[in-house]
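For reference, the structure discussed in these notes is given below.
Excluded from the complex is one protein chain; the other protein chains are retained at their positions.
Right, chain A next:
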Amino acid sequence: MGATDIRATGTRAADTRVRLGTGIGWRPEIADGIEAQPGIDWVEVVAENVCPDHLPEPLLRLSERGTKIVPHGVSLGLGGADRPDPAKLAALAERAEALQAPLVTEHIAFVRAGGGTTGRPRMEAGHLLPVPRTRDALDVLCENVAAAQEALPVPLAVENIAALVNWPGEEMSEGRFLAELVERTGVQLLIDVANLHTNHVNRGEDPAVALGELPLDALAYVHVAGGFERDGVWHDSHGHPVPQPVLDVLAQLCARTAPPGVLLERDENFPPVAELAAELDGIRAVLAGGGAEAEARHG
């Protein structure tokens, strides 16, 4: 019996994960191109960039023709020391309902700090920063994720981020940290293969090791994105084409499991949409190849 058959017939009868297919990050700059492009099964929107009362027309048209839309939050800071802000959670829940989303996603990151007893004013990072992989941080993250799950009307998946800095004194590998998070909260995972590649270049962490430790049963979907290397540091820019090493990590993942969805992220320096379509074709080819490889191994 092949790997695909096992998944279909289900030793996991309770698999409620949504089959998403191949999608792209919806951004206003490429809205027309996305609409004109056949074969885009679903899109992701940055949750903070849409207002539930005034959803962009192109997004509504996509929704009407059955394209699934997943809100992707960037400001909850679930890995931060504070409990998630109930107002931010309510806003995310509202967007999930307005978009009839099958799930919502956020990041394993902290985005602000200071205030309270820290002796510093409150500060916003303006971007995602890595959580130390310690027992303390994991306990806090689990509780924050559980609070978010309770506030949201649909399942939550959380994403591994790209890190430029290393915390000293870490107690767990990324794979172990995520595995325990999933075990304790039942949260789903959004695995960004570009971020695994980033952590390979910047922190010397082998993606194969991370993939081997991850609970891939909990995989909701995969992010793929481009970046660039400068002075031995990988910058996850989302403004460059997806390079081969990132597709290689995707292939490694696909050899282990068939992802329910894959999404191409592009946030800057937008090329003609035909180029993005070609990148999506490249991703589909890896998905097809990965399935075949898994079949060959297990079949």
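Just so we're on the same page, a residue touches a chain if its C-beta (ideal position, glycine included) is under 8 Å from a C-beta of that chain, and two chains touch if they have at least 3 such contacts; residues count from 1.
The working rule: contacts and distances are computed from a predicted model.
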> Which of "Glutaconate CoA-transferase subunit B", "ATP-binding cassette domain-containing protein", "SCO6045-like C-terminal domain-containing protein" or "Metalloprotease" is the UniProt protein name of the chain not shown?
Replying inline: "SCO6045-like C-terminal domain-containing protein"
>> If I consider the whole complex, including the chain that's not displayed, which of A:Asp15, A:Asp206 or A:Glu268 touches that chain?
In response: A:Glu268
> Pick from A:Val70, A:Leu103, A:Cys142 or A:Val242: which residue touches the chain that isn't shown?
Replying inline: A:Cys142
> Hey, which of A:Asp82, A:Glu171 or A:Asp248 is the one touching the hidden chain?
Replying inline: A:Asp82
> Of the listed residues A:Leu55, A:Leu164, A:Ala179 or A:Ala258, which contacts the missing chain in the full complex?
Replying inline: A:Leu164
>> I'm checking contacts with the chain that's been left out. Which of A:Arg19, A:Arg61 or A:Arg120 qualifies?
In response: A:Arg120
> What residue numbers in chain A mark contact with the hidden partner chain?
Replying inline: 80-82, 110, 112-114, 116-121, 123-127, 129, 132, 135-137, 139-140, 142-143, 146-147, 164-169, 184-185, 202, 233, 235, 268
